[in-house]
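Take a look at the structure below.
With one protein chain withheld, the remaining protein chains of the complex are depicted in position.
Moving on, here comes subunit A:
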């Protein structure tokens, strides 16, 4: 709650709205105890007195009634009607929306078409029709305004509910024996409540305006009762001669509606979970680089050489050390596997290479990434952008979310080709077909016209690979490219990548959590844990003689086909969180062999030229 208010008041306009609105609300609440003149007391002798005249701070109207008094009593009434109408519209509309969204199918269809019909009428016409049928009066105006706003709530809440009703916790509730009514009340309602509040906060102002509109037309409050709309209506005839009679209620309506809308927008933004995680702050085009120590000197290793890379996430007071002095290099034609569990820093390492880590909160705080000797972290944005896709390309896990759903795959490929080379459309199209052929998509001439959703997962990932190949890069970084795919498709994609690197001399950094995949594709493996590389070496050596206890345990955890029914080895405990890493070995809390020395301090990567391990008591002696 406190964090919500903090977030709300960081938005200055919303804070201003809140202050103005609370002032108005307080005034409206204490109106009965204020020493005001009787709002309905007529004294024709005093008509059209200007503001600041004796005894009438805001002057008087055409019947000589005190405007200040009428304004406050009118505001009170208008606010009450508006808020009450919003409550009614929200309750009925949300109920309709939840029912339609939860039951779906025919119920949904019938209810929502009825709501559509209601929306097809211009709202003011509909409100007029309702008031005409029920007769003028404030209560009837309230009913009309509420009825007109029901569709807005119904549609909003239905949309949210449809998403929730398919969630697994609703199924779980049904299996726990809950009936429909109980599921709607205890499972769905708490989850849509925030949406209802947001929708209400943005519509109350609108409803006050609509009620004022009806009163202005003489269909709402009846004389002598004052509300803001009827005050405006009565002042209309004296607009030129006594403008203050219109301006006073007009300014009040403006203040109320403006402050409610500003506050409502603020509430909506503050309740939006994306904003809280910082997603609405637009990330920079390239990751912030703020290197504190010395930049490591170039050594002649590999085509792409990551040296002592440190990437951190600064979230509030916490610092997440996602990548902690990672060094890794890859040669042309070589495939290196980067293995680790979620949170081990493998993906952040990969994204740091081309400055793709979202900033804020990501910051590269040390190390270097050298491509053919040039330090990419020191490169300008333009030169980095020229290298993205041209020299180093990425393949991501989920091709459905990396391909644009509204463009044909061919057009997306052509765009990728033209981003780096100015070639005519026809030539680019021919190249795109050639690319689809090279990733073995059958009938590329017709497939090029497909939208991403018209392809299967395997085909989409092939398009993803074709995109990565579009500008003939030298290095491909593949981040779990087969995790979302079926086994038979995975086998095809892996063998495709293997062929490509042999044909084109591609260097591949392959990120995965699967030892089986690494064993088949990669020449070398690096194992990451808690943001650091704990072991690195040739694939065969590591698979047969893992030196780090974590590598050994992790391999034992993964069942392999052909082993029959058995009990699996488990690693007790959980992977570490990288903002409170223990000193020394991050794996020590889960390691059977851990001693005091493991927890004492930094353990270096040690071993031979090819096989290194970060452990003081490795499983295998490296000589």
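Basically, a residue touches a chain if its C-beta (ideal position, glycine included) is under 8 Å from a C-beta of that chain, and two chains touch if they have at least 3 such contacts; residues count from 1.
To be clear about the criterion, contacts and distances are computed from a predicted model.
**Student:** Just by its UniProt name, which of "Cation acetate symporter", "HAMP domain-containing sensor histidine kinase", "Cytochrome P460" or "ABC transporter ATP-binding protein" is the chain not shown in this complex?
**Tutor:** Record says "ABC transporter ATP-binding protein".
**Student:** Given that one chain is not shown, which residue among A:126, A:162, A:178 or A:423 touches it?
**Tutor:** Checking each option in A:126, A:162, A:178 or A:423, the one touching the absent chain turns out to be A:178.
**Student:** Out of A:519, A:581 or A:622, which residue would touch the omitted chain in the full complex?
**Tutor:** Answering carefully, the residue with contact to the hidden chain is A:519.
**Student:** Kindly state which of the options A:14, A:392, A:494 or A:547 is in contact with the chain not pictured.
**Tutor:** Here the residue in touch with the unshown chain is A:494.
**Student:** Which residue among A:382, A:425, A:560 or A:609 touches the omitted chain?
**Tutor:** Considering the complete complex, A:560 is the one touching the chain left out.
**Student:** Go through subunit A and note every residue touching the omitted chain.
**Tutor:** Output for subunit A: 106, 109-110, 113, 167-169, 171-179, 182, 186-187, 190-191, 341-342, 440-442, 456-459, 486-492, 494-496, 498, 513-517, 519-521, 543, 553-554, 557-572, 574-575.
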